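Notes to accompany the following structure.
The complex appears here without one of its protein chains, the remainder shown in place.
First chain written, first letter: the chains are A, B and C, and each begins at residue 1.
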Amino acid sequence: MTDALALAFDFGLAALVLIVATWTLLTRETAAAAVGFVAYGLLLTLVWMRLAAPDVALTEAAIGSGVTGTLLLGAAARLRPTEAAAEAEQPGKAMRFVVALLCASVSAGIAGTILMLPDPAPTLAAEAAAALPETGLGNAVTAVLLSFRSIDTLLETVVLLLALLGVWSLAPDRVWGGRPGPRDGAYQSEVLTFLAQILAPFGIVVAMHFFWIGADAPGGKFQAAAILAAMWILVQRAGLVDSPPVSRRWLRLVVVAGPVVFLAIGFLGSATAGAFLAYPEGYAKPLIIAIEAALLPSLAVALALLVAGPPARTE
Amino acid sequence: MAEFLLCAAVFVVATVAVGLLRLLRGPANTDRMMAAQLLGTGGIAALLLLAAATGEPAPVDVAMALALLAAFSSVAFVKSASR
Amino acid sequence: MTLALDVLTVVAVSSGAFFFLAGTVGFLRFPDSLSRLHALTKADNLGLGLIMLGLLPRAGGVGSALKLIAVWLLAQVAGAAVTQLLARAARTAGPPA
Partner (left out) sequence: MNGAALFGVTAAALVGLGLYGLIVHPQPLRKILAFNVLGSGVFLIFGVVARRGAGAGMGGDPVPQALVITGIVVAFSATALAVALLLRLFEETGRASLRSDVSNANDEAGGNS
């Protein structure tokens, strides 16, 4: 009974994901498509829960739907004047049909491969579980991110930093080092002010909760950083604070602190434990917490600034 | 009891899924955002029910994140619409 | 005692689910944005609130119960404010089609 119910639920959920994705891609108006993308992200969060991946569900909800959705909504509003002109550039019917056929064959190929995956599936779950006690952590995903495959995470934080540098370098010369985005006037709406004042402290507590439980339960620095970034953007939109000029030294220090501490601990591993990013025996957990604590503000600030875009005004 | 809670979760998600018709039909983008908001609330309810049915705490945390970010997305929408 | 609590859970969760249904029907059937928003808040407040109420006795600890209440309060405050913002956005967007 429960199995049949679960399968029916999965069927419905999969159908919804496909319907919303198709509509999002085909609808005329870009702003509407961006709203569709937010709903699509919510549905994917439920899919990740069904795939027994709560860590990914949290990341999808926070970054995939929340922060990316905000970015797309803002860009769609800015680019509205260009929509009509672009519409005329749509390729012809025959061309679209050929492309659809090709894409369908790509999908069919992937689907066939997935259905023919070997059984029993190869898995590293047992190895991860066996090595988990050495890290002192309880959440295997966090252990993969910060111990077994920590080089991925290190490079990822560097990618985030490079993307931020890329965005900043798009600023016109006259506003170089200035504040990103338009200034949102204070008290433009009491409701928005109220929401930001209530939600932001609550969000900071929730982010700290995710950060803290991440060692042993679903959660961790990425999810916490995305929520912190969202709350910072929220108070900016409400006009309670202004975005900082990107030339500020504290800002740049915070942004690089995470990767720098990560690298330093990595080299410490070369000196004391015989390999880059290896943790000396017995010190794995404190070192992992040190890296996470340094990464949290870096990631939060970098995510928020990526949404804010390049500097746009000097005052 | 667990089965009843799971059924309730499925029912709530199915209900708000029908509400997604407003996402497709609009007519205004505000209606579309409302549909996303309803989906978020339904998702929160379903996750709470799922947590109670399975005894796992993780879905409650995901529900909390959804509650925060649903509000955040709506603010982003309202601000972008008013610009 | 447990029976009474189970009955409370079933009744509250069922009524919560009913309000989700009612809210969605209204959301789909009402003719203009503002009344649709009105229907939406029924699912937001009553639906989620009643389901949360029904789950409280099964929370298995004061901490978990407080967390449930926190999720609900968060959804309440955020939902109320967001509804206002959306209502303004709907009104400034012009007369509903």
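Throughout what follows, a residue touches a chain if its C-beta (ideal position, glycine included) is under 8 Å from a C-beta of that chain, and two chains touch if they have at least 3 such contacts.
Fair warning: this is a prediction, and the values are worked out from it, not measured in the lab.
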item: Neighbouring shown chains of the undisplayed chain, as defined at the top; value: A
item: Sole contact to the chain not displayed, among A:34, A:213, A:227 or A:265; value: A:34
item: Chain A residues touching the omitted chain (full complex); value: 6-7, 10-11, 14, 17-18, 21-22, 24-26, 30, 33-34, 37, 40, 44, 47-48, 50-53, 55-56, 59-60, 63-64, 67-68, 71-72, 75-76, 78-79, 82-83, 85-92, 94-96, 99-100, 103-104, 106-111, 114-115, 117, 121-126, 128-130, 140-141, 143-145, 148-149, 152-153, 156, 159-160, 162-163, 166-167, 170, 172, 222, 303, 306-307, 309-310
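FYI, only the chains that are shown with their structure count from here on.
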item: Chain contact graph, described as a line, ring, star, complete graph or other shape; value: complete
item: Computed distance of Cα centres, chain C from chain B, in Å; value: 10
item: Length of the line joining the C-alpha centres of chain A and chain C, rounded to whole Å; value: 28
item: Residue numbers of chain A (touch at least two other chains); value: 192, 195, 199, 202
item: Where chain B touches two or more other chains, by residue; value: 29, 33, 35, 57, 64, 68, 70-71, 75, 77-78, 81
item: Chain C residues touching chain B - in the complex, by the definition given at the top; value: 6, 9-10, 13-14, 16-17, 20-21, 23-24, 27-28, 33, 36-37, 40, 43-44, 47-48, 51-52, 55, 58-60, 64, 67-68, 70-71, 74-75, 78-79, 81-82, 85-86, 88-90, 92-93, 96-97
item: Complex interface listing, chain A residues touching chain C; value: 189, 191-192, 194-195, 198-199, 202
item: Touch list for chain C against partner chain A, complex; value: 74, 77-78, 81-82, 84-85, 88
